[in-house]
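Take this structure, written in structure tokens, and hold onto it; I'll ask about it next.
The complex appears here minus one protein chain, its other protein chains still in place.
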Amino acid sequence: MRTTTKTFTLLFALAIATVACSSGSLSDAETPETLNLIAHDSFASAAAETGAFDAFTEDTGIAVEIIAAGDAGTLVNQAVLTKDNPLADVLFGVDDTFLSRALDEGIFVPHESRHIGDVDVDLVDPTNRVTPIDFGDVCINYDKAWFANTKLQVPSTLADLRAHLYAMHFTVEHPATSSPGLAFMFATIDEFGEEGWLDYWADLKTAEVNVANDWDTAYYGNFVRYGGESSMVVSYASSPPAEVIFATEPTDVAPTGVIEAGCYRQVEYAAVLAGTNYPGAAGELVDYMLSIEFQELVPLTWFVFPANQKAALPQEFLDHTIIPEDPARFDAAYIAENRDRWIDEWIEVMEG
Amino acid sequence: MKQIRWGWVAVATVPTVFIGYFYAYPVARILALGLSELNFGASGVQARLFKVGWFTLWQASMSTVLTLLAAAPLTWAVSTYEFRGRRLATALVTVPFVLPTVVVGTAFLALGVGGSIWAILAAHVFFNVAVVVRTVSTLWSRIDPSLQEAAHILGAKEWQVFRRITLPLLRPAIAAASSIIFLFTFTSFGVVLVLGGFRFATLEVEIYRQAVTLFDLPLAAALAVVQLVGVSLALYLYSTYQERKTVSWTLQRGSNRRKPTGGAVWMVYAATVLTVGLLAVPLMVLVSRSFNGAFYRALLVTDPVVGTPAVAVRNSLLFATVAMGLAMIVGLMAAAIITRRKGQLSRWFDMVLMLPLGTSAVTIGFGFIVALDWPFDLRATLWLIPIAHALVAVPFVVRSTVPTLRAIPEDLRGAASTLGARPWQVWRHVDLPIVSRAALVGAAFAFVISLGEFGATSFIARPTTPTIPTMIFRLLSRPGETSFGTAMALSVVLAAMTAGIVMWIDRAQAGDIGRF
Partner (left out) sequence: MLEVKTIDVRFDDTQILYQASLAVSEGEIVAVLGPSGSGKSTLLRAIAGLVDISAGDIRWEGATLSGVAPHLRGFGLMFQGYALFPHMSVADNIGFGLRMKGQSDPFSEVATALELVGLAGFGERTIDSLSGGERQRVALARTLAPHPSLVMLDEPLGALDRNLRQRLVEDTHRVLRERKVTGIVVTHDRDEAVALSDRLVLMRNGQIVQSGSLAEILGDPADEWVREFLE
């Protein structure tokens, strides 16, 4: 008879107790000793868990509060929408795809990092409004066991993939919904030029290439290694080292490999947000992110490559992957100008 | 000589302020921002808009109808009969509700279903069967059996009794369930993306693409308005219908479930095993993928990059408890207003409360970011998480309780008040005890919604306080067997937790109507 009452009382008591207990920790008093760093989820969570900014706090006495803002797209949007009352002092995670938008809106103030000289000049923004922190190469990954079993040759050019045999076992991500998907589309434009790239995709379509909407689905849904039917999938150059590090049984051999052709380089930048009350300290934070100390954390924390060339790479990265010689890379302005049209044309060919 | 009833005004204030400040204001701000820059007449936009809008409407209607059909046998079994495994079955069908779409998506893909409209519809049915089973069975199990007996004696056959007596009485609950499913699927995002592909873009997908990827905030805002108008129209039709079909009947103290006999035994078990079995197929894929002790042990181990998965369990439980509390307070107050105050105003109130279910997460997320820095800067606080969850959960509390509240004969309240009960005492001694089971159904939904919510959470989560879905997402966004396996293990934990909690909340329904 009274079970309902008891359950109800208990549920409400729990709710109220939770509210009461957590109110202390839920509201963070803002002190001038804290800098806010807004970043996309994958950076933010790992940064918070690894304590990647502890050394900075130790040196400067400034605590770093990390705010997660969804994916790279929502991150830039949030920064633009809160231009007048910014959520943070420093932003990390804008890449070439979204850079133009951020620059057009004038949400960053220039900052010249003292480590900028250690960065490959190709990555550097000449106006110093953004500072490159890392780069990652989007490349086709293949499953070694599958190719060994089928005795097929691993394709070595993008053109090889036109073959039905390859294309039907190849999964790409949708350029409209996935960042590696967009990068791979850029790589094909770079390879075949404005005149030829759509024909290439038309051929892939005829040859039954698979399209997934995001990386998770492509990798964990379609990749033969995880029970799917594709032996090749668009992923990152850092994926094979990750396969070794997160293997169930310790192993010296990566189960997957990287195809060097058709790679596209994505660069991620940090920047000081206009409207910060502490531009000096914010610049310090950006500098810290480009220091050797932080840069050497980058590979194993975020599975990307450090922008600072003096930073040493971990052994797994040296053993199990490659840094492609000449990956495709587009200028941010060029991307901003053409991206929407390219995506529409791609959709026209692939889904029209 | 109308009196202003200040007590009611006070009660109405809580949900009004909640929905006004946390929904209407942020959404209005972000839409105004977008629409102010809108440039009409861009070529091709209208055709695309029409296509997307039409598809969204079509798939939501299809999903709703299919879910109703798919859920009918189990709903019948658990409403009419008391049998071993009844509560387990209702708990199990609720599990899909919390599973992250990515997890379900990969499970569907592993089954070889994917890339078609049928996969989307199947997944929508999979996710929403629980809404029908739970919302409708609360009412069905308490219909006075003498009504059905009366019809039998008048010569009606079994199915005629169902069609002429039971079905009309159930209409408010069926309408409530349908409207929730319609809104849910109308704004479907993850399922459509993972299983359908971009070809099957819904308004929600298109809004995300325009706003986030293409930075076309004005067009996104225009799409959001189209979405809101569609949702409002559906809600308006629903509320007109609801108004007309209100029935009150002699409420039964306990449930009228009976032991199945003869042929009914087989039908009950067939309905249960078939429904639960079909829903369990994707779950089995999940369980079999997670089946490795190492993956479960990894839940307790602190991964240097993603943190300790088990901590996410604690965070999720905390958020879900707060969200449930908020949703119950706001939802019950709102339900009281909707059922006790007649007229246009309470009808509009009812509709507005449902809107968050039919508003895209992008709209709400960006709305929070632009609007909630006044009077306090709430934008980066953890409070936003349970608030956002409660916003989506309130309609469930309202929809679970309103049909039962409407069924309470007005004389019961009149009797209480002539016996000296103040309005709040009438509510506490009459409405609340009678509606308590239905309210518990709402509470269960609120809890479960919060546990499984991902879209809004990913917008506003603090990296130091991952929830289970954001943790699963973290694990799934890096390559490697352990990452994948641990994500699957955590999903199984989430599923098991949900089933357990829902059964615990349901247990309270086993007794008679509670007393307060």
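Just a few scattered comments:
As written, the chains take the letters A and B, and residue 1 is the first residue of each chain.
The criterion applied here is as follows: contacts are C-beta pairs under 8 Å (C-beta built on N, C-alpha and C of every residue); 3 or more make two chains touch, one makes a residue touch a chain.
If you're wondering where the values come from, they're calculated on a predicted model, not measured in any experiment.
Considering the complete complex, the chain that is not shown touches B.
Residue in contact with the omitted chain (choice from B:168, B:304 or B:414): B:414. Within the entire complex, the positions of chain B that touch the omitted partner chain are 1-3, 250-253, 409, 411-412, 414-423, 425, 429-430, 433-434, 512-513, 515.
Here, only the chains that are shown with their structure count from here on.
Separating the CA-averaged centres of chain A and chain B is a span of 33 Å. Within the complex, the chain B residues that touch chain A are 30, 33, 102, 105-106, 109-110, 114, 193-194, 197-199, 205, 209, 211-215, 217, 289, 292, 294, 302-307, 318, 321-322, 324-326, 328, 362, 365-366, 369-370, 373, 377, 379-383, 436-437, 439-440, 443, 458-459, 461-464, 466, 470, 473-474, 476-485, 504-505, 507-516. Those residues of chain A that touch chain B in the complex are listed here as 1-8, 11-12, 14-16, 18-19, 22, 25-28, 36, 41-42, 44-50, 66-71, 73-74, 77-78, 81-82, 85, 87, 101, 174, 176-177, 211, 213-217, 219-222, 226-228, 235-236, 239, 242-243, 245-248, 256, 300-301, 303, 340, 347, 351.
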